[in-house]
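The complex is shown incomplete by one protein chain, all other protein chains being positioned as in the whole.
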Amino acid sequence: MDELTRMTAVELAGQIAAGQVSAAEVTQAHLDRIAAVDPALHAFLHVDADGALAAAKTVDERRAAGERLGPLAGVPLALKDVVVSKGLPTTCGSKILEGWVPPYDATITRRMKDAGIIILGKANMDEFAMGSSTENSAYGPTRNPWDLTRVPGGSSGGSSAAVAAFQAPLAIGTDTGGSIRQPAAVTGLVGHKPTYGGVSRYGLIAFSSSLDQAGPLARTVLDAALLHEVIGGHDPADSTSIDAPVPALAEAARSGAAGDLSGLRVGVVRELGGEGYQAGVLDSFRQAVALLAELGAEVVEVSCPHFDYALPAYYLIAPSECSSNLARFDAMRYGLRLGDEDDASLEEVMSRTRAAGFGPEVKRRIILGTYALSSGYYDAYYGQAQKVRTLILRDFAAAYERVDVLVSPTSPFVAFGIGERVADPMAMYVNDLCTLPASLAGVPAISVPCGLSASDSPTPLPVGLQVMAPTLADDRCYRVAAAVEAALDARRGHPFLADAPALTGATAHTGATR
Amino acid sequence: MPDAPSAITRAEVAHLARLARLAVTDDELDTLAGELDVILTSVARVQQVAAADIPPTSHAVPLTNVLRADEVRPSLPRQAVLAGAPAAEEERFRVPRILDEE
Partner (left out) sequence: MTTTLPTYEDVLTRYEPVLGLETHVELGTRSKMFCGCATGFGADPNTQVCPVCLGLPGSLPVVNAAAIEYAIRLGLALNCSIASWCRFSRKNYFYPDMPKNFQISQYDEPLCTDGYLDIEVDGEAVRIGIERVHLEEDTGKSTHVGGATGRIHGASHSLVDYNRAGIPLVEVVTRPIPGTGALAPEVAHGYVTELREICRTLGISDVRMEQGSLRCDVNVSLNRSGAGWGTRTETKNVNSLRSVQRAVRFEMSRQAGVLDAGGRIVQETRHFHEDTGATTSGRSKEEATDYRYFPEPDLVPLAPDPAWVEQIRAALPELPAARRARLAELLGATPAEMRAMGNAGVVDLVAATTAAGAPAGEARKWWLAYLAQRANAAGVEPAELGITPAQVAEVIALVDDGTLSDALARQAIDGVLETGRDPAEIVAERGLRTVSDTGALGAAVDEAIAAQPDVVAKIRGGKVQAVGPLVGAVMRATGGQADAAVVRALVLQRLGVDS
């Protein structure tokens, strides 16, 4: 059954639709793969074998009854544990939600179920999506299938590891400051952060409400586009959801794969590169830019001077919003309660539970955000960060007058070693350097593999190219990414992930200790 | 930066932790104060941008007037409402004694 797990979502859906294989067989193959490799990877916090098989059986029955099903019906998926799923534990990678079973589905969960997508289980993540390595999960880190001593990126590291390790062809991640794109980049996947408001946030456990977006992770651009089409579009339950049709993303991916980018104007962002970036990352990036030119694009350099301030602005806005969003975890209505004994007061129970239930990074950000919103500091910190946000939006607007898309490396670094950066918060934060501007501006951005870096690690590791487009022009991201993907696949003669080391149950166990 | 004044003091961190309902030990206070000092010093860079006449952006995608019609929709079944409660009594959420009034 191994060949089933190596297939793309499109291939699987095609075989299921043609009756060559059942959704139940496809699901079982992925569950077997999870059983074999997840002990070493720890991509999943919860595997719902029974629920997945039951859902697969339903898809098979509907197909047998002659129903026409969607283009991803029967395809398995790993769902990041930040997304609420009725009847399935949802912890957000935090002890404070251990054992919580939501009584409702997120809009995107429901849309995927309606489309016949099979949810295999809940993927590991940095606690409350705060982090770039998945080391902040309260349930232990996830490992990178390319090198088990390294991180799979974050915060959607469970999602990226699961897809890169062939445990699922698709995953849902969420991206607040880069949490889809950076894990996709460091595990050799395609990951897209949609336009803010393009995908419903109803049922996403909020980290930073004005930045959070859910999006697809997949091994191919077309798979990602198809999943995006399933989850995207207006939702009246989310006030920030844009009431406009989702652009034709799969079509954009298919047309991009034809390899002709003539007429496309590409801007290389001067501020996102150079000092502090790993040499192998810059090499791969330069080759990708050259490739875009070869494919017919007109490449120019553009300057976005305020992107330099994206990192400080982000690390004020996101913690501020999180300090408020996470206030609801107070041991009163759901989740953990500690210290409710003897004569403990409500305030003591709240404070003790929150102290024990949140990890150090979450606490740091809550306190930082509480500070930035305080009456004496609001203008200097939160208020000023929101102004910088305006300036970043203006930089984008000016750039998009000259070019159709902007490109940069997705991350300054390839996957780093587990434990390497945990002691230094700022060293962790700079992982998001390239992804933050698009987050703050709400514009769409995709990461697509653009090469392997051999110079920054003993074994070659993936590098991602980030393509940013204007608001609601997500289709441009898919088109450009598909062109790059197709050209590189053709040059290489095989898909990018085929270069990843084989990960079998036996070798996986020797990979690292848990 | 041994000579630079701290961006944030230990007492301030203790106050913020109280505001945020986080019980912190003395050791944690020391660690947090140190870390927050580094982070704040770094993020304070936003103040270098001249932005006095720049309007703040609270929403990246400008929408207005997103309203719903005044229609009643089904509530959750009560057993689902209370299912996650750490403690419940008389169909209500049971919470520890409240020290002072709001």
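Observations on the structure shown:
When the chains are written out, they are named A and B in that same order, and each has its own residue count from 1.
Quick note on the criterion: a contact is a pair of C-beta atoms (placed from the backbone, for glycine too) under 8 Å apart; a residue touches a chain by one contact, two chains touch by 3 or more.
If you're wondering where the values come from, they're calculated on a predicted model, not measured in any experiment.
Although it is not drawn, the missing chain touches A, B when the whole complex is taken into account. Where chain B meets the missing chain, the touching residues are 19, 21, 58-59, 63-76, 78, 81-82, 89-98, 100-102. Considering the complete assembly, chain A touches the hidden chain via residues 83-84, 90, 92, 97, 100, 102-104, 106, 201-206, 208-210, 236-240, 320-321, 323-324, 327-330, 332-334, 346-347, 350, 370, 373-375, 378, 382.
As a convention for this text, only the chains that are shown with their structure count from here on.
Taken in their complex, chain A has these residues touching chain B: 100-101, 103-104, 195-197, 210, 236, 239-240, 242, 306, 309, 311-313, 315-316, 323, 327, 330-337, 340, 343-352, 354-355, 358, 363-364, 366-368, 370-371, 374, 380-381, 383-391, 393, 425-426, 440-443, 471. Contacts from chain B toward chain A in the complex involve residues 8, 12-13, 16-24, 32, 35-36, 38-40, 42-49, 51, 54-61, 63, 66, 68, 76, 80-81, 83-87, 93, 95-99.
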